[in-house]
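The complex appears here minus one protein chain, its other protein chains still in place.
Let's look at subunit A:
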Amino acid sequence: MLLHDTALVYGRYLRQSLRSRFALLFGVLMPLLYLLFFGPLLTGLPLGGRGSSWQVLVPGLLLQLGLFGASFAGFMIILEKGQGVVERMRVTPVSRLALLLGRVLREATVFVFQAVLLVLAAVAMGLRAPLPGVLIGFGFVALLTVSLASLSYALAMKVATPQGFGPVVNALTLPAMLLSGLMLPMTLGPRWLDVLSHLMPLRYLVDAVRDAYVGRYATAHMLYGSLVAVGLTVLSVTVGTRVFRTAGA
């Protein structure tokens, strides 16, 4: 039943995404602009890692795409609460967990699709990276979007208005971006900043994807990145499930 319901909810929201193709492409605009106008600035700089500057920047942009996209996913459900769609579904026998999972899997699909577009553009700009590494990168994007979208939906179920939602998400995403070294590796900075950034879970994901992009798959970064990504996903989906099971407001 959970599978049936999840597939049903997933289908409904995937069709919704397909109806607004413009929004689907618009999502890659921000990382694409970074790629076009920020990427070339790094090509000659010593970034301290292996490989080219593109192998450092593109993993960061992929996770940035997931971070900013998925964190705001909850806006949709605030709209739907206003339309009465959420309650209409909640009075049916549909699985509560499916109402979350179907939506979250839609987000993962959309962002992995956008990530593919971004990597294609990056290849055109000069990125060269091993295919398994690139695929591992998509896997991390998927886990990150599932986690953040779950948390975002959970928060959106709790707040009444977009005004209560936007500022909170903004206040969380910007430090997350700056402290995880999405744009430039944190190892370039002073020691205190590097230490501080290890408190940000996203940091471990970025390090792991950067290793994957230079073809190093059996590293400590990859291990920690995978553990943090899976842990974050389990935690976030659990939080989301609890909220979706009990939400009555």
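The criterion applied here is as follows: contacts are C-beta pairs under 8 Å (C-beta built on N, C-alpha and C of every residue); 3 or more make two chains touch, one makes a residue touch a chain; residues count from 1.
Rule of thumb we're sticking to: contacts and distances are computed from a predicted model.
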Name per UniProt, for the chain absent here [options: "Cardiolipin synthase N-terminal domain-containing protein", "protein-glutamate methylesterase", "NADH-quinone oxidoreductase subunit N" or "ABC transporter ATP-binding protein"]: "ABC transporter ATP-binding protein"
Options A:Arg19, A:Arg128 or A:Lys158, residue touching the unrepresented chain: A:Arg19
Residue among A:Leu24, A:Met89, A:Met125 or A:Leu193 that touches the chain left out of view: A:Met89
Touching residues (missing chain, whole complex) on subunit A: 1, 4-5, 8, 12, 15-16, 19, 80, 82-85, 87-94, 246, 248-249
